[in-house]
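Below is the structure I would like to discuss, written out as structure tokens.
Removed: one protein chain of the complex. Kept in place: all other protein chains.
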């Protein structure tokens, strides 16, 4: 493994070593021999140093620009706060780096468009971190829809509920439930149905925690999506499912239906005087999507190394945000909103 | 059984011997010793005679008024076409008969209100045929919500898909998917959540059969319901699920979630080179709700015989229609519609 | 229904109005218009009278011989204690009655053979009450094995556990777990595999209740069956499963495997902080096999009325007892016992 890295590895710089940054570094180091984490940067230098030492990373910085300026770095993985993404993408593109950026790319259509333009101009690759596309369950559903097994898609159902809400401080800067949480479901909707969303109607409310309302957000939402191919989708979101991370989808069509259940730590069933009992769902996304995170990073490295297509591009990043903004507007004005109204 | 009937039976007259009429007669004869089917009436006299002979029913008429005029008849079961329900209810009430009426009571709020007023004035009982409330699966969900097992309800999900669409001739006079089909789901929504629906947003489209569109209806619909207690519901309907009659609900709340799956003819699982295979769902409502039809008739007879409350009253019949009318208007005008706007 | 009975009904006399006798009477009265329960007999005359009144049965006796002597009776249903079965069969056959007899026919090969001979000589029909063969789950398994879906059967697994043991007084006269309880599973084994059992090895022990041991029986047993076609079967029995009546089978073969799960009162799943929870199994055979009891009685009436084959004959009654006796001997002597050794 070490030999391979020395000989052929893609040199990657990771910007931001929070929870997701650490996860990507771990995947790159342990699972992807074709890449080396050559540098990390985080304003919190101690955090960066800790990671650097743990994974034996050569260069550790507080300033991300040092990564961009390093000519030995081939690609960057952007895991910094959302409001820096669009800017970093443009700067990295200008330096000729390939880019993996966490979702959402930005909360504004204008900024995302600027980032996409910079990437296209520079001729580098940009992949957006919609990791769930690489989960075996969701992939199986997509595969069955794409194969025609269910015929023409008519109805999409998505249930997406977190085990516990983020702190109000986070909620306040998150952009709200649609841009922060449901955005994954909007991307999944486009991916599974294979058609673009043209109209959105969203209903949201505060039922979990009044502090989330005080922070200007809702914690419970139901969204109706109308697709270009005529299909209708419905997504329900909650910030707090006491029974664990609830992630299910169903696509119903003219020839059949496919759905997926949740993942659990084991398959046991226990029977006693009260009835049957089984394990709780996996707790949250770090447990549930471990493999899909590793997989998306491998696909990014592959796309760069083999000069192939990235599986989730800038346009995917743009459209998921546009749907989220439409949902937000729809909820605020209690009327259906066309995605085109957001894209302008 | 025969002795009991002679001695104590409630004398029931059944108006209309179509599919549902026959089912109710069978339940009354075979399962409910406390009642006797004393008369049947149907404009199609041959059909009435056939049933009369099969079940040894004393009086067989083409004219339902003969049943109303028969002083030995205690109660009527109205299974005639929808547009006759409100009138028959009023006439039966005037004659002092207790009334079981199939859903929907009528397609107009005004007519239903008139029927309810007549019933109240006459002091007779009126029960509306929302049989699904008596299905063991739905009852279990209601029981768990009512017991507080899921805490405060936040999200309701209903999937309700028929195995095949009715003929266009039926569609044309049915009142449309919301009044004909989803009305069961609207009643179920009120029943399960235990709170009234205040606003409806419905999206409908023609994906199954263009002839349904030509008949002025849609065959695929997604409806968002807002409840007085703050919960949000979503219902998806299709007129054609090739894999059978798909009837699932889920209620999610602050302390947990409860849902139900479909019923199948057996519990077998077959494993071969391709994977695992199980039985198709039960085909349609006659197979799926056999027990709940028998149960609702027993509860009607019990309520009359013991002078108790009917479990589904005129107001339930009214509100389900009001929600359906709101859904229809919402779809037509592509905007959320308040139920109060319909009730006036 | 009443008319039909008057015109064409098979006149049935039921001997014994214990739990199973009552069940068969109810099926005959409510579900099988082609038959009439014309007489019942039970040494406990009060019990017989109570049933007679409830179901409006013309003749009620304490002496079963009155039924046999009644020339208007076409068929008898024998639900008296096991040690009377063989004798009653012979007497009923001598009077030209068709016979439905509860299992086991008798606890001795010699007596069963005598009963079968009497039936053959008289040219009447004898059906043995292995009702589980008519349960939709078991039927589906048999159908799949017979269709070749699993190829050649290699392994049979049966789990058969009662929710609670019978009282020691019953255990003492029951013939033991193999003749009283596992006999159903031995019949099922022959039925599902479609091949005869040639050798038995049984291991039994007292783990549930020492009083069962004191009564000379075991309460927990595992039996290995070797079939003529080479397949191997294994059955596990317990007198006490605290979670309900556990009735599962699995047949594994060269092309696949089929198994069945248990039946529950509903399909709900409840999720809370502890995990997932579902309903307890149906409690016992009266709940679990309601439909299969009704079905076997209908098939008996059909076979008599249409002069067809009974689906479970005297030989089935004989062989299941022979296997049970082999199991008992195997357990006592801790060695494999050939069924032929029992049949002699």
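Just so it is clear, A, B and C label the chains in written order, and each chain counts residues from 1 on its own.
The working rule: contacts are C-beta pairs under 8 Å (C-beta built on N, C-alpha and C of every residue); 3 or more make two chains touch, one makes a residue touch a chain.
As the structure is a computational prediction, the values presented were derived from the model and not from experiment.
A.B. asks: I'd like the shown chains that the missing chain touches, ordered by label.
C.D. replies: Counted over the whole complex, the chain not pictured touches A, B, C.
A.B. asks: From the listed residues A:141, A:215, A:235 or A:310, report the one that touches the chain absent from this view.
C.D. replies: Checking each option in A:141, A:215, A:235 or A:310, the one touching the absent chain turns out to be A:141.
A.B. asks: For the chain that's not shown, point to the residue among C:193, C:257 or C:278 touching it.
C.D. replies: C:257
A.B. asks: Based on the whole complex, identify which of A:29, A:118 or A:326 touches the chain you can't see.
C.D. replies: From the options A:29, A:118 or A:326, the contact with the absent chain belongs to A:29.
A.B. asks: Return the single residue from C:89, C:212 or C:241 that touches the missing chain.
C.D. replies: Of these options, the touching residue for the absent chain is C:241.
A.B. asks: Go through chain A and note every residue touching the omitted chain.
C.D. replies: Touch with the absent chain occurs at residues 1-3, 29-31, 53-56, 136-137, 139-141, 144, 149-150, 255-263, 265-273, 279.
A.B. asks: Can you name the residues of chain B that touch the chain not displayed here?
C.D. replies: 241-244, 264, 271-281
A.B. asks: Touching residues of chain C against the unshown chain: what are they?
C.D. replies: 152, 154-155, 157, 159, 161, 201, 203, 205, 207-208, 220-222, 224, 226, 230-234, 236, 238, 240-243, 246, 250, 252, 254-257, 334-336
Methods note: only the chains that are shown with their structure count from here on.
A.B. asks: So, comparing C-alpha centroids, which chain is the farthest one from chain C?
C.D. replies: A
A.B. asks: Quick one: report the Å distance separating chain A from chain B, using the average Cα coordinate of each chain.
C.D. replies: Distance between chain centres: 43 Å.
A.B. asks: Please compute the C-alpha centroid of chain B, do the same for chain C, then give the distance between them in whole Å.
C.D. replies: Distance between chain centres: 39 Å.
A.B. asks: Quick one: report the Å distance separating chain A from chain C, using the average Cα coordinate of each chain.
C.D. replies: 58
A.B. asks: Touching two or more other chains, which residues of chain C qualify?
C.D. replies: 271-273, 279
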